[in-house]
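With one protein chain withheld, the remaining protein chains of the complex are depicted in position.
Which chain is which? They are A and B, in the order written, and residues in each are numbered from 1.
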Amino acid sequence: MHPTDFTIRGALEALNEGIVTSEALTQAHLDAIQALNPRLNAFITVTAEKALEAARASDKRRSDGLAGKLEGIPLAIKDLFCTAGTRTTAASRILGEFTPPYESTVTSNLLRDGAVFLGKVNLDEFAMGSSNATSAYGEVENPWQRSNDDGVRLVPGGSSGGSAAAVAARLALGATATDTGGSIRQPAAFCGIAGIKPTYGRCSRWGVVAFASSLDTPGPVARTVEDCAILLESMSGHDPKDSTSANLPVPDFAAACARGVKGLRIGVPKEYRLEGMPEEIEALWQQGLDWLRAEGAEIVDISLPHTKYALPTYYIVAPAEASSNLARYDGVRYGARVNGEDLKDLYERTRAAGFGAEVKRRIMIGTYVLSAGYYDAYYLKAQKVRTLIKRDFDEAFKTVDAILTPATPSAAFAAGEKQDDPVAMYLNDVFTVTANLAGIPGMTVPAGYDRHGLPLGLQVLARDFDEETVFAVGTAIELAAGLKALPQVRAFA
Amino acid sequence: MSLDLQTVRRVASLARLHLDQGEDQRLQAELNDILGWIEQLQAVDTEGVEPLAGAGASAMPMREDVVTDGGQAAAVLANAPDRAGEFFAVPKVVE
């Protein structure tokens, strides 16, 4: 077994038993990155020197008996998290060579617990996208290939495509990610790994480049449910610097993985049964329910009647917030600048050159729906529908403990597909976006394969701040599925 | 509701986005597609429904009135594309 094949839990044990050092573990991952990143383009910035230095410091702490909960674990950081002294790009040209003088709360928490950062991973520009195709630093390739046609480059999903691809290809043991409409869960599903969007407020947004503040949720991706639990526990916690951070204790998430599902009531929302949904996804969903039933859960039909309005609601709320959040990129205090005749011209040229097409599209939509005369018809309307969507979940959780749905309406698609039709691209998030609007936790767990051998995931949703139930249900599915296949493109394959 | 070209240009100006030749027309088509799709929301009955602005806490926390920050002009200015001494610099603004 190669060190890059460890789970986080396994690596922690191996480190503890002296079977491996963090330096060796880190070096193995850096070697893997060097070998595969030219192809996968998962990393925007690799901080090899810093990583090895951190790994050696970690080994010292461990030998001094000062090991933290993630001591020596090499991770990839989505390039949306500000990292002190390391360029942070949000995969946008507009940030230029911006180097934050501060460390995001989530990454600070990971460093506090001893994690080692390998570098910054790729994403859709400002986390706006579902295929990682909008990055100014190039597309990321999904390490999985269709069994019948290995010539087709598949997308890793987005926006956390770099995080998911890096973890799936064994370029990191885990990664930070963010989820605004499905940006953790959709790429995790496409790349055959696990990923959890915790409850809004569980992980601090401080130091995370903002996309849509009322929806943005940091969370982890990793190769097992338990690894996600370990990472999330470290990333979570109340942050007085974020006014929306929840002042609640962080439970022992890893312990919750072993709870089992006996006696849990699992909801099946009929509105997630989409017309034209591939049969294999429908079948996988049924399979998941059967597994849970076999483990002692009770399956309950429920209704979330406003589900079909979630995406259009999201595509008002998120661009509206984004149009305001991205106003600060004006070429005055940091980032790229394109000079102009006067200040207004400087702004317009800087922003025209600095933002990509999808970001501009969303800024335009957001500006429009907030502008005088349209606010009530679009933004206010969307906020009211958001209330109804939240209410649907509140009602459902009166009778069930968790909800099981497919994670995505399809497996990973080919690069270039859906590129010309924004609305078709937006439909990728149809199953995931509701959790962001309601604020509830949601997790993708790999559960099977499509007919071409590509991974498919199931999604588990639960009540606000009940990630423990999500982990319990996720683990039950993971165990029952017992998946063994590995992506074709992976370290030391 | 559909956007005319003039509105596209006005919105771009509000958002401080310079549009290249033809870009306004391309955006007009794309935005109208998206807005047309969003239009389905109008079918939802939201009579008497309170808007939900965010999913977070119901009341905001407060900080104490203590100076804990600042005194770091060098760091604040370190990433600036243009500066003059301890100031950020921009093309002259006429009021």
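Basically, contacts are C-beta pairs under 8 Å (C-beta built on N, C-alpha and C of every residue); 3 or more make two chains touch, one makes a residue touch a chain.
One rule holds in what follows: contacts and distances are computed from a predicted model.
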Among "Aspartyl/glutamyl-tRNA(Asn/Gln) amidotransferase subunit B", "Cysteine desulfurase", "Sigma-70 family RNA polymerase sigma factor" or "(2Fe-2S)-binding protein", the omitted chain is listed in UniProt as "Aspartyl/glutamyl-tRNA(Asn/Gln) amidotransferase subunit B"
Considering the complete complex, of A:58, A:214 or A:469, the missing chain is touched by A:214
Answer key for A:147, A:287 or A:324 versus the chain not shown reads A:324
Of A:72, A:100 or A:406, the residue touching the omitted chain is A:100
By the document's definition of touch, the residue of A:253, A:272 or A:379 touching the omitted chain is A:379
Across the whole complex, the chain not displayed is touched by chain B residues 10, 13-14, 16, 53-54, 56-73, 76-77, 82, 84-95
Across the whole complex, the chain not displayed is touched by chain A residues 81-82, 88, 90, 95, 98, 100-102, 104, 205-210, 212-214, 240-244, 320-321, 323-324, 326-328, 330, 332-334, 343-344, 347, 367, 370-372, 375, 379
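Keep in mind that, in the parts below, only the chains that are shown with their structure count from here on.
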When centres are defined as mean Cα positions, the distance from chain A to chain B in whole Å is 24
So, in the complex, the side of chain A touching chain B is made of residues 96-99, 101, 200-201, 213-215, 240, 243-244, 246-247, 306, 308-309, 312-313, 315-316, 323, 327, 330-337, 339-349, 351-352, 355, 360-361, 363-365, 367-368, 371, 374, 377-378, 380-388, 390, 421-423, 436-439
The answer for chain B against chain A in the complex is residues 1, 3, 7-8, 11-20, 27, 30-31, 33-35, 37-42, 44, 46, 49-57, 60-61, 63, 72, 75-76, 78-82, 88, 90-93
